[in-house]
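Encoded as structure tokens, the structure appears first; notes follow it.
Only one protein chain is missing from this complex, and each of the others stays in its spot.
Chain lettering (A, B and C) follows the sequence in which the chains are written, and residue indices restart at 1 in each chain.
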Amino acid sequence: MKKLKVSIIGATGYTGKELVKILMNHPKVELVYLTSSTYTGENIAEIFPEFRNKLDQALINLDLEVVSRDSDLVFTALPHTVSMEVVSELFKKGVKVVDLSADYRLKDSAVYKEWYKKEHNQISKELLNNAVYGLPEIYSDKIKVTSLVANPGCYPTSIILGIAPLLKYHLVKPEGIVIDSKSGTTGAGRKLSLGLHFSECNENFKAYKVIKHNHIPEIEQELSAIYFSESECRQERTEIKVCFTPHLLPINRGILSTCYLTLKESKEEGEILEVYQKFYQNTPFVRIFEPPDLPEIKFVSGTNYCDIGFSLDKRVNKIKVISVIDNLLKGAAGQAVQNMNIMSSFPETCGLKF
Amino acid sequence: MKKLKVSIIGATGYTGKELVKILMNHPKVELVYLTSSTYTGENIAEIFPEFRNKLDQALINLDLEVVSRDSDLVFTALPHTVSMEVVSELFKKGVKVVDLSADYRLKDSAVYKEWYKKEHNQISKELLNNAVYGLPEIYSDKIKVTSLVANPGCYPTSIILGIAPLLKYHLVKPEGIVIDSKSGTTGAGRKLSLGLHFSECNENFKAYKVIKHNHIPEIEQELSAIYFSESECRQERTEIKVCFTPHLLPINRGILSTCYLTLKESKEEGEILEVYQKFYQNTPFVRIFEPPDLPEIKFVSGTNYCDIGFSLDKRVNKIKVISVIDNLLKGAAGQAVQNMNIMSSFPETCGLKF
Amino acid sequence: MKKLKVSIIGATGYTGKELVKILMNHPKVELVYLTSSTYTGENIAEIFPEFRNKLDQALINLDLEVVSRDSDLVFTALPHTVSMEVVSELFKKGVKVVDLSADYRLKDSAVYKEWYKKEHNQISKELLNNAVYGLPEIYSDKIKVTSLVANPGCYPTSIILGIAPLLKYHLVKPEGIVIDSKSGTTGAGRKLSLGLHFSECNENFKAYKVIKHNHIPEIEQELSAIYFSESECRQERTEIKVCFTPHLLPINRGILSTCYLTLKESKEEGEILEVYQKFYQNTPFVRIFEPPDLPEIKFVSGTNYCDIGFSLDKRVNKIKVISVIDNLLKGAAGQAVQNMNIMSSFPETCGLKF
Partner (left out) sequence: MKKLKVSIIGATGYTGKELVKILMNHPKVELVYLTSSTYTGENIAEIFPEFRNKLDQALINLDLEVVSRDSDLVFTALPHTVSMEVVSELFKKGVKVVDLSADYRLKDSAVYKEWYKKEHNQISKELLNNAVYGLPEIYSDKIKVTSLVANPGCYPTSIILGIAPLLKYHLVKPEGIVIDSKSGTTGAGRKLSLGLHFSECNENFKAYKVIKHNHIPEIEQELSAIYFSESECRQERTEIKVCFTPHLLPINRGILSTCYLTLKESKEEGEILEVYQKFYQNTPFVRIFEPPDLPEIKFVSGTNYCDIGFSLDKRVNKIKVISVIDNLLKGAAGQAVQNMNIMSSFPETCGLKF
């Protein structure tokens, strides 16, 4: 069988490295190019000795002509605002793209500008209409037929999957949603900063970007789309607003989001469980926990699963949802490959059973 | 000057050990007895080699006659429900007591029974009227003149101090309060359990006791007392209900509580900052952070401080308060000594400047 | 193709769990029985939620009749001294066995008795002659044809692989070997003990079993067999004696052994590198690092590799060898499966490429 020719642009960040790890063992993929501006010319096994004896491949500088000529599909693992034009170039050349940046996630370029302080150029702005938000559990039909997937952020993945069923079936009020998320340090990337220095981060815990984390518009866009019917939604985009606080955990991998929502009317655990199980019945990477069991980060660490549990706090008429993912897998590279699988008509779990 | 004769009942748990550490260096205290049922007869420096060359004292079995005869003040660091009778015995014998269990924290013995599954006997029930909730920043006047202090729980300390000013001045609604707390592992004590085994706990993060953590009634009692005037309060005890979730951090020490409250009316950061600064102006162990600065666990680790910061989330009309303490110090042993200082007319910070 | 029917006795310790993880994805294996005395009757996915949606299998009580009847090969992951008779029973019934305990590692039952304080019965003692020490990089020929593999200990694996080439070619003196090893906590197993309690182990580091770690005779037996020709060896068993100190690292997985040996005569790095490369030329799981590069634990964490590097300290005429493995994989379950592969004529790396 002919394999899918795949390249990775930005292969030496934590997400890029994780993509390499998955794709080098993917039975239906041939890794063509790995690009890195920092380590051009070096072998990936020199940068990451983990790859010794496993992968012997030089890191090249990005040449869009060459990459697009020789690749069927490209993963772009570049910083926000940098990815925008690389993606539009690749798209123009007819290559399928899974973009791991935020640049094509928001439907409304004005919202993007507000949160990311950069404007889409005309081509990118038009491309927004082609981009599909790559959350396979919700948009697999659209992912199947698109050439451009905007791979979701790590926090949004854990949160949207965690509470989508409650919003879809209007079991909870769309107001007053509080989300308290905690992420491991790889979520902050490989770039050096004092706050991520071992001696500073170890034995510590803190909230950060307490008001303006740029995953907020993405969360709100998607929750609104789930809650409101399409017609409602078109008129007034992000009616749902969330109160979101990210925190930094002194562990390498994993996100746990604790979501607090208000029930519209009293429900029993069994009813809610059923809603969740039905919503996710055909999704291989979501596991629902039956109360009182709740997921922990270690259950999903190193996997592409999103584990979800909940608890009814009847005293205050709230439902608490706990959702965990591995931020580098279901929160980034794993989900990106899941999207590739769907775009390429491979089995959804192909290469992702670790 | 004659020193205060102090004994510790239950000296070999994490809290008891921390009390020993503080009191052995306290300039106005003479350590009389350290009791331990597990390690009776051994020297504390054998159990905790940290004490070698510093403290040479045998652990004795608890003898209430002897302890009360030779002590001016006793710290009881026993498990909940076990402490109850030891405290009432000591009180009867005229010794001052700082009780670190929950047994005398709740004014209403029916509430205690509901959450702790044990009933106060007649003597203990009456003693509830004498017990003062030992949060010095709020009750120092009462602490000064009592013989029995019920030392607050670790989560309640971080939460009540964190949001008391907002409730006192009715800046926020008393409904819909959400509190998401994260604690280091010493908070769970020294008793072995699989969930606290290093290999299980390390690189992990989880919520626990998601609905029924028994610190809830204590939090609600105190928040209600702060919010409602005394007359209101008497009639209907715990009008304020909180939605509280504790989580287990893979670090040794520290609690960070993220509190979400709804503003009654729009406020500027400066106004709120002023309220906090005024509320805590004469308290040596609370430090208020000016936005956008926020406290982190490491700022208070190994100290008796409670650091508090906040952030206005105007998009959703919420205020987020971040409050951090060292769970073994301000959350337990440090606060207990702070209470002892006040009860004994010592300077409030005496022996607590580490 | 007919799959190999495999059972695991003792499936719920850390090693047993790791075996399950590997074998459930092994393309040539059918998992038949998982036994557990602690969790009989429960589903493995209840004990380890990581297995949800992946493996749905009940844990049974050990019934040697049933297990041997329905299995081609059995892994015994039982405590030392407990494994002995289970293995001999299985062997008698004609089942192939990979024993992860120490009970069949030492050729000399008197040495076993000295270090493990238990005597082999007559049958077990005879079985010692059939047992092959399961270090595939050295004994693959014997492993191919045996029915009983004694899977090496974790420390011995890292140490023997690390220095075998130096001893084999007599580049170093057989006296004065010093080995300083450091292991993650999973090496100590899942059984609760205060020293492995998170709050005790975290932010700590210590040596343990400083004189009498029972991996010593195994290390000495194998190093002697490598150094001395077979005839020499038969006469006087463990001529090589090592000075070995294990330490406990506050991480979950991994062993790093620092081995100090004295060069017989001055050598250049290039010569020594060549010796290593030649010695390990056909072994898929050993990676040699060229000086001055040295392996780190994270390079092998989650893999079946043993990474080896060295450094010449000419000032003192010593060679330092650094050898790292994942204690649960190359140090236990991974190597056990590698042995199974060889015993079954499967490709050596089958199911082990993670």
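Note that in this section a residue touches a chain if its C-beta (ideal position, glycine included) is under 8 Å from a C-beta of that chain, and two chains touch if they have at least 3 such contacts.
Source: prediction; values computed, not measured.
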item	value
Candidate in contact with the missing chain, chosen from A:N121, A:N202 or A:T349	A:N202
Absent-chain contact - pick from C:E85, C:D180, C:E239 or C:E348	C:D180
For chain B, residues in touch with the removed chain	25, 49-50, 52-54, 203, 284, 287, 289, 293, 295-296, 298-300, 302-303, 305, 307, 353-354
Interface with the unshown chain - residue positions in chain C	176, 178, 180, 182, 200, 202-207, 210-211, 241-243, 245, 247, 249-254, 256, 258, 260, 262, 292, 294-298, 301, 311-313, 315-316, 318, 320, 322
Those residues of chain A which, in the complete complex, touch the missing chain	14, 184-186, 190, 192-194, 196-203, 250-252
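In the analysis below, only the chains that are shown with their structure count from here on.
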item	value
Relative to chain B, chain with the most remote C-alpha centre	C
Centre distance in Å when chain B and chain C are each reduced to the mean of their C-alpha atoms	48
Chain C: positions in contact with at least two other chains	203
